[in-house]
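Take this structure first; my questions come after.
Here the complex is missing one protein chain, while the rest keep their positions.
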Amino acid sequence: MRAMVVDDSRAMRSLLRQILLHLGIDVVEAADGRAAVEMVEAGPVPDLALVDWHMPVMDGLELVVELRSHREWRHMMIMMVTTESEHENMVRALLAGANEYLIKPFTADAVVEKLGLLGLHCAAAPSGDSYGGGILP
Amino acid sequence: MTALVSNETIAEITQTFWGAYLPDAGELTLTANLPEIDDVRARVDIDGAWIGSVEVSCSMRVARTVASVMFAMPPEEIAASDVSDAVGELVNVVGGNIKSILPVPTSLSIPVLDDPGEWRFEAVLESEVLLSWGGEPVVVRVWRPEGPSA
Partner (left out) sequence: MTTATTEDFRFLQGFLHDRSAIVLGEDKQYLVESRLLPVLQRHGAESIADLVRALRRGDAAVETSVVDAMTTNETSWFRDAAPFEALRTYVIPELVASNVTRRRLAVWSAACSTGQELYSVAMLLDSEFSDVASWHLDLHGTDLSTAVVERARAGVFSPLEINRGLPAAHLVRYFNREGARFVISDSLRSRARFQTFNLARPWPQVQDYDIILLRNVLIYFDVDTKRHVLESARAHLRPGGFLLLGTAETPRGLVTGLRPVSVGATTVFRREES
């Protein structure tokens, strides 16, 4: 599986890359929506796009609209990964064609569960306990 | 006038960032006084139904720790640009979560890094929340334009 992480923060891209690599998912990165579109055009088309909202050049909502305007890319799952959690904006992103929504900050467990909701199966699960694990013992 | 976003909420948002991304780095606790160390500063501007800025400043040691976790690199290998980028994401998350509580609609800027000089308005401090990470300061400030506000 191949994921594209689109975020203007290198730190956030790095954090997501670590989580995804740990799950056995290949990762490519883009720093804004325009760069992401060019990356998908150049191919191969990723199975999953993780998209920040507030970015320079082309923001995340514009990117979702752009990606969904190409029928040949429609199998690509899109998950917003953003601090933007105004109710109206979450609805806008979902209506534009985002499949899921993850609010920053998030834990690795939350990423795994969201991928499960998208029907994407991961090679390995992260060791949960460091993120506040289960019941004792 | 009273602040729309309480200090407790600002602290909770900042602590949530710590809990999610730095679960093993020790707790960030609310505190009353701390040494003034503003080694690293970053802010985001909020525009629309509410106008103002959210600024995070912290000591270099805190900034390096955040960067080292996010970049998965030892602190000594962290470059200055990594530090700015990581603190930029910290202020983006804190500012973005504060924005989601404010009256709608508003828009959030890209983080402004290492540039405390250039402000859109004469800023008045509305809230200041002091947090301590093992005695090192993390300060979140909310600034509003001077005079009758929008």
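Going in written order, the chains are labelled A and B, and every chain counts its residues from 1.
Basically, contacts are C-beta pairs under 8 Å (C-beta built on N, C-alpha and C of every residue); 3 or more make two chains touch, one makes a residue touch a chain.
Since the model is a prediction, treat every value here as computed from it, not as a measurement.
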{"item": "Selected from A:V28, A:I103 or A:L120 as touching the chain missing from the view", "value": "A:I103"}
{"item": "Chain not shown: contacting residue from B:A25, B:I51, B:I101 or B:A123", "value": "B:I101"}
{"item": "Touch residues of subunit B, complete complex, unshown partner", "value": "5-6, 9, 12-13, 16, 19-20, 97, 100-101"}
{"item": "Missing-partner contacts on subunit A, residue numbers", "value": "85-87, 90-91, 94, 98-103, 105-107, 109-110, 113-114, 116-117, 132-137"}
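The working rule: only the chains that are shown with their structure count from here on.
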{"item": "Approximate Å spacing (C-alpha centroids) for the pair subunit A, subunit B", "value": "24"}
{"item": "Of all residues in subunit A, those that touch subunit B in their complex", "value": "8-12, 14-15, 18, 54-56, 82-86, 88, 104-107, 130-132"}
{"item": "Complex contacts: residues of subunit B adjacent to subunit A", "value": "16-17, 19-21, 23-24, 66-67, 70-72, 82, 85-86, 88-89, 92-93, 95-97, 99-100, 104-105, 108-111"}
